[in-house]
Structures are given as C-alpha cells and as structure tokens.
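Read through the structure below, which is laid out as structure tokens, and then see the notes.
Every protein chain but one is kept in place in this view of the complex.
Each chain gets a letter, A, B and C, in the order it is written, and its residues are counted from 1.
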Amino acid sequence: MPKPTVVPQSALALDEMIAFIDHVFPEINHGGRSYLIEAVGPGTCRVRLVYHPRHLRPGGTLSGPSMMALADLALYVAVLSVVGKVELAVTTNLSINFLSKPEKADLIAECRVLKAGKRLCVGEVSIHSDHSETLVAHVTGTYSVPPR
Amino acid sequence: MPKPTVVPQSALALDEMIAFIDHVFPEINHGGRSYLIEAVGPGTCRVRLVYHPRHLRPGGTLSGPSMMALADLALYVAVLSVVGKVELAVTTNLSINFLSKPEKADLIAECRVLKAGKRLCVGEVSIHSDHSETLVAHVTGTYSVPPR
Amino acid sequence: MPKPTVVPQSALALDEMIAFIDHVFPEINHGGRSYLIEAVGPGTCRVRLVYHPRHLRPGGTLSGPSMMALADLALYVAVLSVVGKVELAVTTNLSINFLSKPEKADLIAECRVLKAGKRLCVGEVSIHSDHSETLVAHVTGTYSVPPR
Partner (left out) sequence: MPKPTVVPQSALALDEMIAFIDHVFPEINHGGRSYLIEAVGPGTCRVRLVYHPRHLRPGGTLSGPSMMALADLALYVAVLSVVGKVELAVTTNLSINFLSKPEKADLIAECRVLKAGKRLCVGEVSIHSDHSETLVAHVTGTYSVPPR
C-alpha cells in the first residue's frame, strides 16, 4: 500500500495543536469539552468524541452530524500537522459513509492525509466506537489552504 | 430537465411533519429551536437554520457541521414526505460541497428527492443565506428506508 | 432557488466549444464519435452519449464508467463556458449516485456550474435516457483551474 508524501514529523506538537484548536474553534467545546485531540503525527491524528446523550438520535445511536463534526475536526488537525498553523484553511468537500450503529460509548476518529498539495489537502477518517474494531463511519474530505 | 418520480403530494402535511420531527429528534432543538421546517411538498422541503453565534467558526462564517446537520435534516424531511412516518430511516451517505462563505444570517436549505426507491432514497440540498441568491453549499445524500 | 453567480453568456460559442474539445480530447471519440456536445450556455451545457452496445453491462444497462465519463466531460464543458479555453483544468473530485437503470437509448447529461471560483469550479450533472424524464444518475464534481 503506497504512503502519502507528507512531512517526517508533525508541524505542531500535541500540546501546541490542542492550544491552537482551542484558540481558533472555542465554540466546539461550548457546554463542556467534547472533542479531545489525543495524538498527532505527520499527516495523522486521533480525536475522541466523548459520549454524551445530547448526541443521541432515534434508535439510541450517536447522531450523524456529531460524526461529521468529529471527522471535519480530525481532518483539520491532520492538515495542520502538515502545513502548520493555518487559521484560514477551509473545508471544500466532505463525504461520509455511515457503516454501522455506534455503541453508547466514545467515538474515536483516526485520520490520515492522503495528499498534501500546495492548495488542496485531501484526507480520510475512519471512525469506530471506543473498545470496538467495527467501523462506524468512513469519511473523505478536502481542505483548501492559502498559498504558502 | 427530467423530474424525479415521486408521489403527487406530501405524505405528511406541514404540521404533521413538524410534530413528527419534534417527536423523533427532540435533541436537535436542545437549547432553543434552531431548525424550522417551513414548507413540505411531494419529495421537497425547505428548512431554515436560525442564525446564532454558536454556529460561528474562524473568519465569522457559519460552521460546516451546522450546515451538514441542516442538510441531513432536510433530506430526512423530504424522504418522509415520500415514504410517510418512517422512524428508522437512516443516512447511509452524505456528500457536501462548500461553495461560498455564508453571511451572518439564517441559512435556508431547499431539498428535493432525486430517487424514491423501495430501499434507498437519494436527494439533493441547496443551501443559501436568507435574502441571498448565492449558493453556500450543495449536498447529496442517501437514506436507507426499511422495506414497506 | 438561488442561482449560481456565473457569466451572462458562454465564453465559447457551441462550434468553438466542439472544436476545442476535439482538440484537447481527441481520444474520447476513439473508434467513432460517441459524445456530442449539443448545447452550451453560461455555466450550463447538454452532452449526449450515443447508445452503443459497447457500453453495456450485465442486465443490459449502460455501464457506470460510461456515465462517469459523460458527466466528467459535461462538467469540463460547463466550466469552460465560464472560464474560457483552459486546457489544464483538472477534475479533483467527482461523486456519482446511480439512480435507475438506463434504457437502451442515448444518455443525456444536463450540467450546471454551482460555483465558479478563482481556483475551484463546482458543478452538478443530471443524466437521463433520451425521451425519458426519469433520472438515471446524478453527479457533482469539482475542477481545479489555473489562476487567471
């Protein structure tokens, strides 16, 4: 399996990444910290969405929009790990496949950058429930980054 | 332009639709009613996301996840207008293109069903700011519906 | 329904468009002319895929890849109608939903540009069989265009 061409280490250390995201996205933790950045690497990251009944939907599963927000955040973090502190990167496209019902547990997003171009970065995200190997959702997304 | 083959009128009247969505998705109006179903037709609907600073993101635009949640709700409403009260319809795929920065105003989602199959319903959603003709986002999505 | 912000008329007249596509894509008509550009407007076009048994697949329907090629060409033509003769525009993303089995007839793609940005153009394509109003497929796609 070929590897994407990314930098050898993350442009931001984990604590720098957490501080930067808190700075640019203060609203995502509105009402209590729900999204936890747990690991960053060169073009990769792991982000946890803490289980909270507010994310529920009919049938007891976690809501689709919560997963889309989680994936979007993970993509942004993974892109920043390649391009550094770029506040104005914007999502241009995001496509999600919902694969199975999540359990009543935290969700874990594992993200990797597939392409780190000068203007566009593309990544994929796999989401699963904590302590489960079954995929809950899979996402691909594109971020547009300012010329640098 | 060909028209999708849908029912001649909505399976649910507007007030029935609002009551059904309130019943199955009580959490979407957690903290105040943000999503307003304004119109339903056969395979179509219009849903408004009321402007609220909580949806902001860097640069002052409305957040992507808010738009994804709006589109997902609009797709569900449009699918229900065809198939009737089906609580267990689930999104299987959702793809969004972000087209321009929204203004600091309500967002309007206009949705139409492209296919109403026995098991899968596909629709598209155009999102624009209130009092603006510029598209802010475009979404296509698929719902899986139980056999009926 | 809001309208995309595009130019008031096509940057290329129909005969210019046909000649330009023949020049840059000679291989698409390899083995006989299959794709006919029938109309262009400002950010819109209609392209026909002539029915030919070579496009068949099991069950007698026209193949998915034929429809993807048709949609990709229609997107390119619609983008050129906005940006003019830009040989190096490239597809960055294409997403297709297959909606119903096509008939044994020509396929018609109707395309419109949803966003004509400086670097990215996004459009949608509806595909139906000739003389039928049922949608066969729906496509959204993004082209990256060189700065101009």
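As a working rule, a residue touches a chain if its C-beta (ideal position, glycine included) is under 8 Å from a C-beta of that chain, and two chains touch if they have at least 3 such contacts.
A quick note: this is a predicted structure, and the numbers were derived from the prediction, not measured.
Chemist: Touching the hidden chain in the complete assembly: which of C:M68, C:V83, C:A116 or C:V136 does that?
Modeler: Of the candidates C:M68, C:V83, C:A116 or C:V136, C:M68 is in touch with the missing chain.
Chemist: Using the touch rule from the top, list residues of subunit C that touch the missing partner.
Modeler: 24-25, 27, 30-31, 54-59, 63-65, 68-69, 72, 87-88, 90-98
Chemist: Which residues does subunit A use to touch the chain missing from this display?
Modeler: Where subunit A meets the chain not shown: residues 1-5, 95, 97, 99-100, 110, 114-115, 122, 124, 126, 128, 132-135, 138, 140, 142.
Chemist: For the chain that got dropped from the picture, name the residues of subunit B it touches.
Modeler: 92-93, 95, 119-120, 142, 144
FYI, only the chains that are shown with their structure count from here on.
Chemist: Measuring centre to centre, with centres taken as mean CA positions, what chain is farthest from subunit A?
Modeler: Using the mean of the C-alpha atoms as each chain's centre, the farthest one from subunit A is C.
Chemist: Taking each chain's centre as its mean C-alpha position, how far apart are subunit A and subunit B in Å?
Modeler: Chain centroid spacing, subunit A to subunit B, equals 24 Å.
Chemist: If you average the Cα atoms of subunit A and of subunit C to get two centres, how far apart are those centres in Å?
Modeler: Inter-chain centre distance comes to 33 Å.
Chemist: Hunt down the residues of subunit A that sit against at least two other chains at once, touch-wise.
Modeler: As it turns out, subunit A has residues touching two or more other chains at 92-93, 95.
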